[in-house]
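Quick notes on the structure that follows.
Just one protein chain is left out here, and the rest sit where they should.
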Amino acid sequence: MNIVVPVKLVPDLVEELEIDDGGTALDTTWLRFILNEVDEHALEQALLLKESLSGTVSVISLDGEGVDDVLFASSAKGVDRLIKLTGVDYGVNVNNHAMARFYATTVRILEPDLVLVGVQAHNDLDGSLGPLLAEYVGMPYVGYVSGIAPINGRCRVRKEYPGGLIAEMDVEMPAVLGVQAAESPPRYVAISRIRQAMKTAAVDEQAAPDLDTTGGPMVDSMFKPETAERATMITGDEDEVAGRIVDLLRELGKA
Amino acid sequence: MSQDIHVIVEHLRGQVADITYVAVAAARRLATGTGGGVAAVLLGHDGETLAGDLAADRVVYIDDPALADFNPEHYNVILADLIGGDPPRCVLFGDTSMGAEVAGVLSARLSMPLVSRCRSVDAANGRLRFISQICGGKILVEGDIPEPNALITMVPGGYKPEQGRGETAPEVTRTSVSPLGSGRVAFAGYQEPKAEDIDISTTPILVAIGRGIANEDNVELAEELAETLGGAVCASRPVVDQGWLPTTRMVGKSGKRVKPDVYLALGISGAPEHVEGMSDSDLTIAVNTDPEAPIFDVAQYGSEVDLLDLLPVLIERVRAAKGG
Partner (left out) sequence: MEYEAVKSIVVVLLLVVSFAVFGLRVYQLLWVNLQRGRPGPPYGRWIERIKGLVVYVGGQLRLFRFLAPGIAHFFVFWGFVILILTILQAIIEGLVAFADPGFVIPVIGEFGPLALLQDLFAALVGIAVVYALYLRLVVNPPRYEGSHRAQAVMVLSFILTIVVSLLVINGIRIELGEDPLADWRPVASAVGAVLSGLSDPTLEVVEEAAYWIHLIVVLAFLTELPGGKHFHVVTSIPAVFLRNLDPPGRLPPAPEFNGDVGVNAVEQFRRRQLLDFYTCTECGRCQDVCPAYASGSPLSPKLLIMSLRDNLIQRGVALRDGQQNGAVLESELVGDVITEEILWACVTCSACDQECPLFIEHVTPIVDMRRHLVMEGRMDGMLQEAMANLGRYGNSFGQSERARAKWTKGLPEKIKDARREPVDYLWFTGDYAAYSATLASATKTTAEVFRRADLDFGLLYEAERNAGNDVRRVGEEGLFEMLAEDNAAALNACEFRSIVTTDPHTYNALKNEYPAEINGGRPVLHYSELLDQLIADGRLRLGRELGYRVTYHDPCYLGRYNGVYDAPRRVIEAAGCTLVEMPRHGDRAMCCGAGGGRIWMEEGDTQQRPAAMRVEEAAGLEGVEMLIVSCPKDLVMFEDAAKSGGYADRLAVKDLIELVAEAL
């Protein structure tokens, strides 16, 4: 089973977000880019499949700040091949349509059995990467997947619906699957393993094809939401707070 | 070229999703700008009446036994034909585990631009505008809806579902499709959530816990409080992912939508995916040590005390109140 995991780095929401002077993009001075959280799950799921069925896992990323760290960490976790598409920085004007076209070129060459992507990223503005990539490489796509069991050229996937309902679907391989959650939480990789990978792992650098962003909207203004009416804050220690909460409940006849 | 706005109706086991009503509300607003009508596109089997209370001008209904349950491939094939044949000005989907993946594939297949995470739309001076929320709701972006056609996926927050509900049932046009073959994706069945568990969507008092609950042992404290109050415990995604509560207790985009009388949000930061599931609660009281947590924008009352300090005291107080 050969699996490709195309990844996307996104701004870390732990940092306070600022909008740049142009008013249409985030100020990157303080921005930290981290691997999209569900991409971690996609990667974990790929590794779990590799471990149970053997095969290889390749990770592809566009170039940009923090990418090498992500690639080396993946290698330390057990990824076999690291591919970096150079010449374009994911942080600059690359929407998901463009990213899907870049990755499609590489995926076609790699001919994997499965492509696992994170089902969405918090900064998707023109759809998520998975379905776009699936269509560009002509593979079927199912998203919101939280379990994958390959059997005879197909995989039985668990697709999540709201309310805890799960649909099971059979998908013919090769396929692109949008992973919501891996079957076990993403593994921890020790820093010394990552440092080892930095010394030993090879990153396959490939020139990215020309940038084509058609398919996404143009943004002419970016702003922070006006803070809605904030909650009335109850001050004091836990005793006072508990007392006030009980009063509120009592008013509603709940206590 | 048509100036109509299409809304793809999302339904699961005979129930139309709230997001479809939200999308219809948005569609109505767009239609005032384009001068066209609003058409609800319904794919299903024996489900003609499902779109009966949508505030749409007409319903395009496609019936096939293979459409009884959602299959993304069938949707892609049928909608590519329908939209590609006579493209409307905009096609609206829910930004959900059904709509988002269909819209993405169609955008690539039909080379139609796609705007996702759309919260609200506007039509003024001949321009159609969108506002989308990104970065966990911390950032809003605004722009023109691309011309001549665009696909849009909607998130809740901009419109109430009631705004997309109509008084009279729209006229239904049945459209036939070429037979749906066995494709590369096949629906195999449902895995029901554990039936014996409490249904949090009908529980009037919910004690909701998030990351701030810190560890599994503390879940018991929350259970104790819920029990004392006569309610139930529910949670945001991180708690369920840890396996501390079953998925049936998850509130939010991928969990349940709840409308309790009281929603006690403990250690929940209030990411949009969670808020989506609980914003209709009558009274929300949020406890979170981070004074900037977005949950305080949703709650009526808030406190910054540590929930682990609060829980034991609150349990005592409630017990005392109930007893006396």
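Letters A and B mark the chains as written, and numbering starts fresh at 1 in each.
Note that in this section a residue touches a chain if its C-beta (ideal position, glycine included) is under 8 Å from a C-beta of that chain, and two chains touch if they have at least 3 such contacts.
Predicted, not measured: the structure shown is a model, and the values here were computed from it.
Contact with the omitted chain, checked across B:A169, B:A214 or B:A320, is made by B:A214. Annotation for chain B: contacts to the undisplayed chain at residues 214-217, 242, 289, 304, 306, 308-309, 312. Where chain A meets the missing chain, the touching residues are 12, 14-16, 30, 32, 34, 185, 187-196.
Note that in this section only the chains that are shown with their structure count from here on.
If you average the Cα atoms of chain A and of chain B, the two centres end up 20 Å apart.
Those residues of chain A whose C-beta lies close enough to touch chain B in the complex are 11, 13, 17, 19, 24, 26, 97, 100, 120, 122-128, 130-132, 134-136, 140-144, 156, 158-172, 175, 178, 180-181, 185, 214-225, 227-235, 237-239, 241-246, 248-250, 252, 254-255. Remark: chain B residues 12-13, 17, 69-73, 96-98, 100-105, 107-109, 111-117, 130, 132-146, 150-151, 153, 183-193, 201, 204-205, 229-230, 241-242, 246-248, 250, 253-257, 261-262, 264, 283-287, 291, 296-306, 309-310, 313-314, 316-318, 321-322 touch chain A in the complex.
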